[in-house]
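Please find one structure pasted underneath; my questions will follow.
Every protein chain but one is kept in place in this view of the complex.
Every chain is named by a letter (A and B) in the order it is written, and numbering of its residues begins at 1.
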Amino acid sequence: MPEQTVIEAVRDTMRAEMRRDESVILLGEDVGLRGGVFLATDGFIEEFGEDRVIDTPLAESLICGLALGAAVNGMRPLAEIQFADFVWPAINQLVGEAARVRYGTNGVKTAPMTIRVPYGGGVRGGLYHSQSIEVLFAHTPGLTVVAPATPYDAKGLLASAIRSDDPVIVLEHKRTYRLVKGEVPIEDYTIPIGRAEIKRPGSEMTIVTYGLMLHYALQAAETVSEQGLDVEVLDLRTLRPLDADAIAESVSRTGKVLIVQEDTPAVSISSEVAAIVGERCFFDLDGPITRLTAPELPPMPFSPLQEAAFMPSPEKIVAAIAKLAEL
Amino acid sequence: MSATANKSSKLGTTSPPLSGERLVELYRTMVLSRYLDERVWLLNRQGKAAIAASAQGHEAAQVACIEATDPSKDHYLTYYRQFTAMMALGTEPEEMLRGFLAKDGDPMSAARQFPLHGAHPRVDLFNFSNVIATQLPQAAGVALADKLRGDDAVTIVFFGDGAASQGDTHEAMNFAGIRKLPIVFFCENNRYAISVPLNKQMAVDTVASRAAGYGFPGVQVDGTDVVAVYEATQAAVNRARAGDGPTLIEVSVERLQPHTTDDDHTRYRSPEDIAQMANKDPVKITSETLRRRDLLTEAEDEAIHAEAKRRVNVATDTVDAEPYPDTETMFDHVTSNRDEGGS
Partner (left out) sequence: MVAFKIELPHVGESVTEAIIGKWLKSPGEHIEKYDPLVEVITDKVNMDVPAPASGTLTKLLAAEGDTVPMGSVIAEMETDEANVRGDSESSPTPAGAKSPGSPLAGRIGTLVQGANVGPTGGEFLDTSLSSPEPGTRPATAASSGPDNGKQHFSPVVTRLAAQHGVDLGTLVGTGLGGRVTKKDVLAAAASAPPSTALADSISAEDQVIEPTPIRRMIAAHMVRSTSEIPHAWSAVEVDVTGMVAWRAANRQRFQQTHDVRLTYLPFTLLCVAAALKVSPRINSSWLDGKVVLKGAINVGVAVAAPEGLVVPVVQSAAGSTLLELAQQLDGVVKRARSGTMTLNDVHGGTFTLNNTGALGSVWGGAIINHPQAAILTTEAIVKRPVVITENDSDSVVVRSMMNICLSFDHRIIDGAEASIFLQAVRTGLEAIVVDTEF
């Protein structure tokens, strides 16, 4: 099976979906000749032309408003927000409008649109190129939010997103783009939205995580396995709807949970996972629900030592595992 | 009609003018709209309609605009004041009232949303939200899809002078100009964004003048003149259909009622300002025009009013007795996955 990086998987999947379905059109800043700042759409304008690969003006609300309008008029727009940090001007069109189209029209209108949002830190991005912005979208009924962390999942979930009849926010962690390389089948496949996956089975503790932190958690699990600790790693993959069954099943079995996220902790994905565990696994818990997150600071300092201090790391995860394990 | 930024030769349309017969029909719709609008206001005062935004004063502009379009293929993105436009597109008084009274069978949103919000069941008219100007980028997207497919449809997007201040309006017009989208920006300027008068909203005299900044024509039209609005819209629609791009039409109208049933415009409008509006009532003006042109007799006019009143009474009695939607239906249509709605 060929190996690809995440960005290569994203690029190939978008190209395949655009070949597969003429109603898929690309919208975004610098997606044309530049091929996107991450080169996700490299070569697209040459293949699909300016009608389907649309360099928009620098206006995020417009991008998402256009996507919504085109979506309710028969297209399957695939929009790129250049950086998650720049999505806020478009929040109204996404959270306020797209999310409620189906509901607010009693199902008469649907918005089959996909918004790709490169997010996350650890890239020396400072306060405005590092943010984790998943919470606002994950809080919104009507939206679907996926956060694939591997090339395999990136392909399967992006294909599912594009083919979904709902607005889907696809969160791609910038740092995984070229950091993570893995097997990706050439053939067409999709991964069902809303299903977490046990990326590493274990019996003594469950780490619930997503995005870049998945890889750090796997590293940490490998490290502690040498000390005889058998840690399970559950990759959420979809942040809305959360796979509560998978979370409850795993934590009920292991009795301990460590939730690892790059985002700050207050009112976050980890809060929701903790609530699910509290509601569904109480009588199976053998330790406090534990979180390892960024500190409660604006994400995230530009200076390298401070950035490293802000981000959870494999070493910090190992320490958190050890603390929970000895309890 | 005065063209303030008229660069298009196509604005001098060659399409046929409105027939006398059609003019009377438009007037009939205006009168029905007026009676129903007044009834909704009363239903609010009875505690039955939670909220209403009136189109009184906007009726002529709205019926004329719709008359110049093709409901079989065109798209209409409205906001909360297109009461008369919706009736001109064939929405029955009962359907309108089900929205205002939040009754079962509201065709727009199953009574989840404020009145006039949602999507129309028979024509492509929709109004997703209460948030001002969000419909403009969406309209550009709708028009973009038509243009990419080569569809012969035009998108009409309605907005008020208040929405003209929003960034979304700028972003949408800018993009529509760049891509020469088949779209008509239809601004109903009633000089007030709730209470804020025009001179506190913009430093220029007209919204239409802004079109120059986007590379397409902008025209200002008297919104009480059915024929003028019809001709301006027809020219804009023809231009869009021909692939020549957008037009901004600004119709000058009066908002005869306060912003909504929750507003009291005597707090911010002078008595003189309120009094002068009587001369700009489009129903009265259109009636006089029709009479002057011998298209309508006094008796026929009285009959139109009597029929409208009767029709509104029947509709009110019918819908008032109807049930609210089942609570369980609130879980429907959150996403394509039915599980997501319920709990």
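The criterion applied here is as follows: a residue touches a chain if its C-beta (ideal position, glycine included) is under 8 Å from a C-beta of that chain, and two chains touch if they have at least 3 such contacts.
Source: prediction; values computed, not measured.
The chain not displayed here makes contact, within the full complex, with A. Among the residues A:H139, A:R163, A:R280 or A:K316, only A:K316 touches the chain that is left out of the figure. Considering the complete assembly, chain A touches the hidden chain via residues 1, 5-8, 36-39, 42, 82-83, 118, 122-126, 129-130, 150-153, 174-175, 177-184, 197, 199-201, 214-215, 218-219, 221-223, 255, 265, 282-288, 290-295, 304-305, 308-310, 312-316, 319-320, 323-324, 326-327.
The working rule: only the chains that are shown with their structure count from here on.
Residues of chain B that touch chain A in their complex: 75, 77, 108-110, 112-113, 117-119, 121, 126, 128-129, 131, 134, 136-146, 148-149, 167-168, 171-172, 174-175, 178, 332-337, 339-341. In the complex of the two chains, the chain A residues touching chain B come out as 25, 51-52, 54, 56-57, 59, 61-62, 64-75, 77, 89, 92-93, 96-97, 100-110, 141-142, 144, 164-166, 193-194, 241.
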